[in-house]
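Only a single protein chain was left out; the remaining protein chains are all shown in position.
The block that comes next holds chain A.
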Amino acid sequence: MNAAQPILQIKDLYKRFNISGDFLDQLKFEGGKIVRKQEHVHAINGVSFDVMPGEALCVVGESGCGKSTVARTVMGLLKPSGGSIHYKGDRIDSLSDRALLPYRQKMQMIFQNPYASLNPRKTINQTLEEPVRFHNPQMSNTEVADKVKEVMFDVGIDPSWGVRFPHEFSGGQRQRISIARALTLDPEFVVADEPISALDVSIQAQVLNLMMKAQEEHNLTYLFITHDLSVVEHFGTRVAVMYLGTLCELAPTKTLFATPKHPYTQALLSAIPRLEDNAPSHIRLQGEVPTPVNLPSGCVFHGRCPHANERCKVEIPELIACDDGSKVACHGIEEGRL
């Protein structure tokens, strides 16, 4: 495998959720006729990006912009409505559960809520041993126990606590156990869906450092979903900014924080509280995020963008590569007016 091959490739991914209920609910009486009407939430609209081996790609955006849906679609928890997902060149979004098994071992996920992501009726040992046994049926009991001990030691959980149940642990400890569960299968690629947002601030740093340590030791690649920009600055190699199910900007972390290009990214970054001066320097966006049920035509951001013109209202912008390695989807940048 050459180093330039992306570990994960997402091409033109779409995900719609039907919200119109069952067949009878879909029938509406309009203009003297009964018509069948279906409504969809457009959670992801044509997102494409590559994740390179060894990097930590952070996906940021406000609530409801489709970050978690991207993560869950990549992991196969949701079926995409359109587009494709490739893992090291193999297409994985159309595979059956059985055919996916070898990839399951390579791709793991860390969840947001450490209070819900561990089965309350299983001891820590049971939770950690089950995936090892399932994927390595040839392993003996001692081998399985050794593997679990090793992983628990790695994440800073005393192996003698394995006989306890999840409710006997704190949030930070549980998130460590979740990380341990993902690491038991020696994955190459880990999707982390807001892994620290449910934790106390003092614990967040510990868990982040643990994840960075795991990245070094196990040579992991992360797809890191978050809404915390300071975490991104600390953790990410590259950043993808999402707005209303579309990708606005994809850039190396330093470039993005130094010179944000997309008007939405600029507004987002200006919202980070700074200590330098007292002046409220943040850009105020007008209006609300449009509903993902009826997407705006053209650029999804045009209704709130101070630089929008007629072209933005009709034509959907494409991701365009800039000289400094970033990619931006904005007509203004393309035309050179921004």
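To be clear about the criterion, contacts are C-beta pairs under 8 Å (C-beta built on N, C-alpha and C of every residue); 3 or more make two chains touch, one makes a residue touch a chain; residues count from 1.
As a working rule, contacts and distances are computed from a predicted model.
Colleague: Match the chain absent from this complex view to the correct UniProt protein name in "Serine/threonine protein kinase", "NADH-quinone oxidoreductase subunit NuoE", "ABC transporter permease" or "Sigma-70, region 4".
Modeller: The chain we cannot see is, by its UniProt record, "ABC transporter permease".
Colleague: Among A:V163, A:A258 or A:I272, exactly one should touch the missing chain; which is it?
Modeller: Looking across A:V163, A:A258 or A:I272, the contact with the absent chain belongs to A:V163.
Colleague: Using the definition of touch stated at the top, determine which of A:P120, A:G287 or A:G336 touches the missing chain.
Modeller: Touches the omitted chain: A:P120.
Colleague: Of the listed residues A:V70, A:M109 or A:A214, which contacts the missing chain in the full complex?
Modeller: From the options A:V70, A:M109 or A:A214, the contact with the absent chain belongs to A:M109.
Colleague: Based on the whole complex, identify which of A:L8, A:M75 or A:A267 touches the chain you can't see.
Modeller: A:M75
Colleague: List the residues of chain A that touch the chain left out of this view.
Modeller: Counting only chain A, the missing chain is touched by 22, 72, 75-77, 97, 100-101, 104-105, 107-109, 111-113, 116-122, 130-131, 134-135, 156-158, 160-161, 163-164, 170, 172-173, 178, 181, 185, 203, 206.
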